[in-house]
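Note that one protein chain is taken out, while the other chains of the complex remain in position.
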Amino acid sequence: MSFDVARIRQDFPILGSMVRGKPLVFLDSGASAQKPRAVVQAMVRSMEERYANVHRGAYQLSEAATADYEAARAAVARFLNAADPREVIFTGNSTAAINLVAHSWGRGVMRPGQAVLISELEHHANIVPWQMLRDDGRGIELRVCRVTDSGELDMEDLAAKLADGKVGLVSIAHMSNVLGTVVPAERIVAMAHAAGAKVLFDGSQAVVHRKVDMQALGADFYVFTGHKLYGPTGIGVLWARLEHQERMPPFLGGGDMIASVSFERTTWAEPPAKFEAGTPPIVEAVGLHAAIDYVTAIGMPAVEAHERTLVDHAMRRLSDIDGLSLLGAAQDRGGVFAFGLDNAHAHDLATLLDRAGIAVRAGRHCAEPLHARFGVEGGTCRASFGLYTTEAEIDYLAEALTKAREFFS
Amino acid sequence: MSFDVARIRQDFPILGSMVRGKPLVFLDSGASAQKPRAVVQAMVRSMEERYANVHRGAYQLSEAATADYEAARAAVARFLNAADPREVIFTGNSTAAINLVAHSWGRGVMRPGQAVLISELEHHANIVPWQMLRDDGRGIELRVCRVTDSGELDMEDLAAKLADGKVGLVSIAHMSNVLGTVVPAERIVAMAHAAGAKVLFDGSQAVVHRKVDMQALGADFYVFTGHKLYGPTGIGVLWARLEHQERMPPFLGGGDMIASVSFERTTWAEPPAKFEAGTPPIVEAVGLHAAIDYVTAIGMPAVEAHERTLVDHAMRRLSDIDGLSLLGAAQDRGGVFAFGLDNAHAHDLATLLDRAGIAVRAGRHCAEPLHARFGVEGGTCRASFGLYTTEAEIDYLAEALTKAREFFS
Amino acid sequence: MFDDLRDLYQEVILDHGRKPRNLRRLQDADRSAKGDNPMCGDRMELFLKLAPDGSIADAAFEGRGCAISMASASLMTETVKGKSAAEAHKLGEGFRALAMTGTCPDCGASLADEMERLQPLSGVHEFPSRVKCATLAWHTLNAALDGGSKEASSE
Partner (left out) sequence: MFDDLRDLYQEVILDHGRKPRNLRRLQDADRSAKGDNPMCGDRMELFLKLAPDGSIADAAFEGRGCAISMASASLMTETVKGKSAAEAHKLGEGFRALAMTGTCPDCGASLADEMERLQPLSGVHEFPSRVKCATLAWHTLNAALDGGSKEASSE
């Protein structure tokens, strides 16, 4: 099937909107992607035809809803090429998934004297939970792998920081939400495992842009969030090996995560139920399933190829603009570009672009340390692409940036 | 406006379904309620017309989505008659909200030697997080207030267990999801405060059936869940006084809950942002807002009056059935009935009722200790009503129960 | 109202459900295991007495639950008596297929009689949430045969 972006755009009702009298040019998919009609309709159908609370209901509607919810888990497992659907835990978003690991693995399994190794290019979601673990008085250290000037992970520094064998967990973004950098995941796994460390990848950005394969990757934990993958808000995924889930104490307590409860003693349900306390995001799971079906039908290789075209095009067009500086220049990168203009603050620039119908994000994109690392404390503008982004939109952005520079001159 | 249940039922597309050839009689609203068209449509509109990530976006769509999200917070505040919208924290469900308090207040503010006081009628969501706190080695004790044979809170026992002044927090269901009992909330607040304890109410059931008023109630924390209030899954609410939020350390770390991040030191955002890490349930907040508008337009007093009629009717019809025993007989109760038949196990009974198109839940309804308390370890069937429930449905249930008894005789 | 439920609740099921066979504790059991279906609260404990050749000399259980799970445990204990561990495992597999799909195409002629006896429970396949009630006894049997006093769960 050839990739027909015009046809794809018709699947996204919102892309036909007008903003301040101009057609919407949505370049903020990295923050959250728009939803295809198939996702919206699946959620409507779930609520209007097949809704009830899941599990424990011995009647037909509840059985239907339970089947839908578990089918979503199986779909996520297939999407990740996981060995077993039970490796898939549903959470509220990526942030909740990483916090789950920081609590259950970090506080429940890691030992004093061990370290967590993150990097300078992390999103706050993959920084703050580990700082909180470090500051919790359990003797867990936090190490930070450097990033090179071109925005890549400094692999020598990674090796050096793994060398003493104290690192218990390496937790790194598979793809940066600011630089677009895709890290060499297999190599990281090999190095970490050789040094006795487990590996978590924050795949919030990566799964949107690449085919990922848990069995090939060999990591220990993998995290992503529904709303960036053209799915609903309110749902995220933690993929975790069953043997790790067995060792981890539960995080949140409540219904559905127990085997039996008495006031004296409570026993936990089997994984993954043990980590899904309370009524789960049922309708959101159905929506995520539809989103996965949607991107799978297009094909992740086609999505990736389209994006490579966009990235090359954007590189060419943006480098042509006087006074514009791009953050990072990684070899292996996805469709995310953070940039500054010499004579305009990121926020003023975003406001100008908004007037032209262009939605870009301005600020530090929940990656303040990375902005400090590159000396752009004031923030950057970020344009990020989805599978519905066109080269014409990038041309329009380039034109608007050129005019913006004139405006502020 | 008079309460016209036939008209109301037309707002719920699913209620017209057929189950195994029979019209659906949905009596499991206590587990999760069905959604009116207005909620579904609000979510569709959010995704098709006004979607982007909230906060930090300096463009029109993001401003629209942010306005919608914050309008939902304001709507919840009005619904609860809270003094300030900032008292409203969005979570994933009730379970997550209680866990938030157990972590941030329980581990962050309470001191060794203090106790948490719950009761025998709690849902697991209001038991397990406190057990986990007790078992966390922080010297926090867990006390359990007795329930009388008629299914009411034993107020003498409550007084006795508060007497030594060691209780730091009383955490009680405002309404039981099994017995239907509505507890004397104002009295509990007065007693707890007099003994130096804060009060959390698990309002998961109560807000669906009664007008609640935070300013009149005077509690410290209040919790409910969207999907039981005719709203979406994936969203819950923690209401917490601002002064308490100030004292509480954050629970989950990540984006949006910080003021500034460096690897050395991170500072927290102001309440309630401090407790909302990561991308929140944006579309779900819009749906919850629509649900609140929906029940508010009907009027909580009308909802309550309709329910009282149903409760009286059910009491009459169910007491007539030979061999049927009801759990609990509280004076002040909502539309939830747990029962057993002398010659049928709860699960067999639920399967029979399902064949008649009737959806009831069978089991221990996430309240295992309560079932042990009443000597019904094997579980009960539970019929629970929503604002769309009719007397005719209750008659049909009664008829089916009579026939079920014959079937198993 | 419930006539079509006679498929699921056949007379033999109701009978075994009401008066389960082998409902007792085996004091001199060689093997035992506990089974638990958290979904519906069914719990059971299974006891096995083994013959010198390792085959099942006697089987009994304690516990309580719904008609389906009691009948299944009752029929299971009757059916496995005299079977080798391998045969019992195979029967269990056959039964799980029966409970989930209503038939067991892979069940060879060698177990035909036993499968015939278990057939009344096949109606459960139309009730996904009840399948686990029917399979709990067999999960527990596996746990007992696999040699522990492990806790089995049909979830």
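Order of writing sets the labels: A, B and C. Residues in every chain begin at 1.
Here, a residue touches a chain if its C-beta (ideal position, glycine included) is under 8 Å from a C-beta of that chain, and two chains touch if they have at least 3 such contacts.
Since the structure is predicted, the reported quantities are computational estimates derived from the model, not experimental observations.
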Check: When the whole complex is taken into account, which chains on show are touched by the absent chain?
Finding: A, B
Note to self: From the list B:260, B:319 or B:409, pick the residue that touches the absent chain.
What the structure shows: B:260
Notebook entry, point to check: Thinking of the whole complex, not just what is shown, which of A:340, A:363 or A:386 touches the missing chain?
Noted result: A:363
Check: If the missing chain were put back, which residues of subunit B would it touch?
Finding: 55-59, 62-63, 66-67, 258-260, 269-270, 273
Item checked: Residue numbers in subunit A that touch the chain omitted from display -> 344-348, 351-352, 354-356, 362-364, 377-379, 399-400, 403-404, 407-408
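The working rule: only the chains that are shown with their structure count from here on.
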Next item on the list: Can you check how far apart subunit A and subunit C are, centre to centre, with Cα atoms defining each centre and the answer in Å?
Entry: 45
Next item on the list: Could you please state the distance in Å, as a whole number, between where the Cα atoms of subunit A are centred and where those of subunit B are centred?
Entry: 31
Next item on the list: Any chance you could list the residues of subunit C touching two or more other chains?
Entry: 39-40, 127, 130
Checklist line | Where subunit B touches two or more other chains, by residue | finding: 347, 351, 354, 362-363
